[in-house]
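Yeah, one chain of the complex is gone here, protein chain that is, but the others are all in their spots.
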Amino acid sequence: MPIKTYREAINEALRQEMEANDRVIIIGEDVAGGAGGSAGGAEAAGGVMGITAGLATKFGRDRVIDTPITESAIIGMAAGAALTGMRPVAELMFADFIGVCLDQIYNQAAKFRYMFGGKARTPLVVRTMIGAGMGAGPQHSQAIYPMLTMIPGLKVIVPSNAYDAKGLLIQAIRDDDPVIFCEHKSLLGDSCEVPDEPYAIPFGQAAITRKGSDLTLVGISRMVKFCNEVADRLQKDGISIEVIDIRTTSPLDAATILESVKKTGRLVVVDEANPMCSVASEIASIAASDAFDYLDAPIKKVTAPHTPVPASPTLEALYLPTPDKIEVVVRDLLEY
Amino acid sequence: MPIKTYREAINEALRQEMEANDRVIIIGEDVAGGAGGSAGGAEAAGGVMGITAGLATKFGRDRVIDTPITESAIIGMAAGAALTGMRPVAELMFADFIGVCLDQIYNQAAKFRYMFGGKARTPLVVRTMIGAGMGAGPQHSQAIYPMLTMIPGLKVIVPSNAYDAKGLLIQAIRDDDPVIFCEHKSLLGDSCEVPDEPYAIPFGQAAITRKGSDLTLVGISRMVKFCNEVADRLQKDGISIEVIDIRTTSPLDAATILESVKKTGRLVVVDEANPMCSVASEIASIAASDAFDYLDAPIKKVTAPHTPVPASPTLEALYLPTPDKIEVVVRDLLEY
Amino acid sequence: MQLSRDQLLSAYRRMRTIREFEERLHVEFLSGTVPGFLHLYSGQEAIAVGICEQLDDDRDYIGSTHRGHGHCIAKGVDVKAMMKEIYCKKNGVCGGKGGSMHIADLDKGMLGANAIVGGAPPLALGAALSAKLLKTGGVAVPFIGDGAANQGTVAESMNMAAVLKLPMVFMFENNGYAEFTAASYATAGSIEARAKAYNIPAVTVDGADFFAVYEAAREAIERARNGGGPSAIEAKAYRFWGHFAGDPQRYRAAGETKELRENHDCLKIFADKVTQAALLDQAEMNAIDVEVMQLIEDAVAEAKADPQPDPESLYKDVYVSYN
Partner (left out) sequence: MQLSRDQLLSAYRRMRTIREFEERLHVEFLSGTVPGFLHLYSGQEAIAVGICEQLDDDRDYIGSTHRGHGHCIAKGVDVKAMMKEIYCKKNGVCGGKGGSMHIADLDKGMLGANAIVGGAPPLALGAALSAKLLKTGGVAVPFIGDGAANQGTVAESMNMAAVLKLPMVFMFENNGYAEFTAASYATAGSIEARAKAYNIPAVTVDGADFFAVYEAAREAIERARNGGGPSAIEAKAYRFWGHFAGDPQRYRAAGETKELRENHDCLKIFADKVTQAALLDQAEMNAIDVEVMQLIEDAVAEAKADPQPDPESLYKDVYVSYN
């Protein structure tokens, strides 16, 4: 099977869905690039990270729409277009920019269907880049998905690898609800086997990436990679870790997590977000409620600390959960 | 001791701190009211709920500043003024409006001190009205504090009664960090004994509002009232419930909660917010990690469902946690 | 501008319906039967009707505000279903979950009232974008108050509309107040000039004059339908009641609203014009008044009698599909 990067997988999903349905459009800042420029307005960027590269050239600027820097108008326009017949994929370049457009997501798109008594469909996708690891500093590195996971009416997707990125994005575009699709900037260059044909991965279905019996390790987005690494390391010591990639934080596949915890009796959740009111806390609370009788040990979280993301790469490395830090917590818990 | 409403207690705290320190100013929409009006510009409102009534008349419009409807500019202006010598109390009329100004809180005020290497002080208070119970519908009824609790650099205050409202607001104004002060709109008319003189209640110190030994019931904001009611009801059946009012969600007084849970072995957390990534989940996760050995039963949450707040008062009543719903969960858990 | 008799009668009926709807709601609200917050449109009818009479149900969209009842009625939303919604009843147009501040009817091209000031203009951009891409010839009209004009989303939306040449009409309703604060204090410069600064053609009209609004809207809609991009209209408006039902209006001089009702009542002005020009006669309008009164009477009675929403509906329609 062909090997593709996370970036390429996303690009392919967009291209295939745009081919399949001409109501699928892309809206954002420099998603094409070059508009009005002295070079003549040819596609010049394909997004700041090149993720949408080639799409404007292929589908034209009516379907790959460069906008001014006005995120509220971008998200609102996409939401309004979704409500009136289109299937827009808006790009919120860095997820941190949620601060300037939250209302259009939180009070508008997420609530239409409910407020309007079930009449609305809002097939909106917001693609956005999350996460630390590139030295981008406090305002360009945040893992904002908990803030969105808590919002009823939204679906929140956190793919950890290229295969999932493609399948989940295709599902997101076909889905009739507003979806926030969180791409981790430090995964863009990661690659794995990705089929050429389109496929959709349903939401709310976690993946078990390592089968195991001693402890359940739940990861989110890039953290899944670290969890897998820890499981592989420990396997050499005969320790059997089950790793769960939740893939979507909303809907959250509690069933798979609970089943695993009931088997292993031990749970560690790894989340790149700040600790308070995190998805890690949510998962821990679900297990503490619904798998209590099966627990042999406290539930542990490995998260970023309650601090902003420092610009210094040295400090950023200390900020992030790492395989080493996870391993320590896991080993500790196994000895409990 | 004099009896005052929650509304009066807040007004008194503002007045006393404005008297004590002329750098304390109020900024917001219609915090005075009447500017430019044909009646001659006299104070006409004192806020949409009358909470700031009389302050413009007493301190003048230089210190009680009516603004246009531009929340980003309001919060940003207050943050900038805090950074440069003032102690502003900004009003974000309804907490739901966080959507149009989150950036100035999330990426700006909350991060200054950290990003700027410890040089900044941002003695900013944002007063805002949270919660359901008034039939105000999906965009005017939300309990947004989880979204803010997760943000490093912010302090988040959730007073449950008039006494606390006064003392915590005075602390907020004297505090050198950015503070979000969440006033529950359905508590404004509640009253209790409130001393006339100024007093400050330190942050991060939960209050035990009912002593008990069978189960720990943690409440937030208006839910504390319901928790107390449940404790009082059950006491008649000889059941001893300890009720904890967390008073501030950030900093969160985990110590008091853990101590109580270690004593009672049973924990129910009641939160008006939606369930996912809530403060209830956070508290549950802390107990599941740090009081595991003492737990005799699963940890339960009573929260709003994962839905927007419906406008219909009938549905809104079903949406909210109530003493009855809490009692059912508590009784169930006691039988575990 | 030539309006047929039918068009004139239709416009009058719509304006009168809004007026009766709102005046009756005011009474009902004060008697305590209506839940939530209520913002009445009385006095501004000619603005909503002046533009919406020229919009189609299926391809044209409006984005509204907290003061949305008039926009709904003008755009053809069923008055009885609206009344039930405002009473938050089961058969309300939003099943009782939206209420006054979030009332919507997508089937009529009504994208929702909006309890977030400045919330709707970005959504209207989207409706205009759909129209442009799907080549429906449709137009999107956000209504924007003088207070909302200061919200960043409005500026962003004007720029976006200008850049993408979207078929839109920004309909500003300057009623002089945002809550309890005057536009003369809070809205610097001029709204018309703001639109023009984005290269958006803009005019200012008297919002109490149906014909002035109609004509400005006609030009703007035509421009939009012909690919000429967005326009803006600033309509001077007259708010007969306070900000919300029950507002004591301490910021207004005594007699101000009385004066407005006397000299700036769009219904009176309309009736005077059409009778003077012998286009309609007063008796026709009086007949409409009677019908409208009955309609509103029935709407209120039916709304009061309508059942509360089913308890299960609390959990419904959060998503189209739950995974």
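A, B and C label the chains in the order they appear, each numbered from 1.
The rule is short, and it goes like this: a contact is a pair of C-beta atoms (placed from the backbone, for glycine too) under 8 Å apart; a residue touches a chain by one contact, two chains touch by 3 or more.
The structure displayed is predicted, hence computed values, not measured ones.
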Full-assembly contacts of the left-out chain, visible side only, are chains A, B, C
Would you indicate which residue among C:33, C:199 or C:286 is in contact with the undisplayed chain? C:199
Give the residue, chosen from B:13, B:31, B:45 or B:65, that touches the chain omitted from the document. B:65
Options C:151, C:174 or C:204, residue touching the unrepresented chain: C:151
Of B:9, B:31, B:79 or B:309, the residue that touches the missing chain is B:79
Residue of B:11, B:107, B:161 or B:228 touching the missing chain in the full complex: B:107
Absent-chain interface as seen on chain C, which is shown: 150-156, 158-159, 162-163, 185-190, 193-194, 196-200
May I ask you to list the residues on chain A that touch the chain which is not drawn? 29-30, 33-40, 42, 44-45, 48, 66-70, 72-73, 96-97, 99-100, 134-140, 305-308, 310-315, 318-319
List the chain B residues touching the unshown chain? 25, 62-63, 65, 67-68, 70, 72-86, 88, 103-104, 107-108, 111-121, 152-153, 155, 175-177, 202-205, 251
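Going forward, only the chains that are shown with their structure count from here on.
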Farthest from chain C in C-alpha centre terms, which chain would that be? A
Centre distance in Å when chain A and chain C are each reduced to the mean of their C-alpha atoms: 39
Centroid from C-alpha atoms only, then distance chain A to chain B, rounded to Å. What do you get? 31
Where does chain B touch two or more other chains at once, residue-wise? 72, 96-97, 99-100, 137-139, 305-308, 310-311
Send over the residues of chain C in touch with two or more other chains. 94, 96-98, 102, 114-116, 119, 152-153, 318
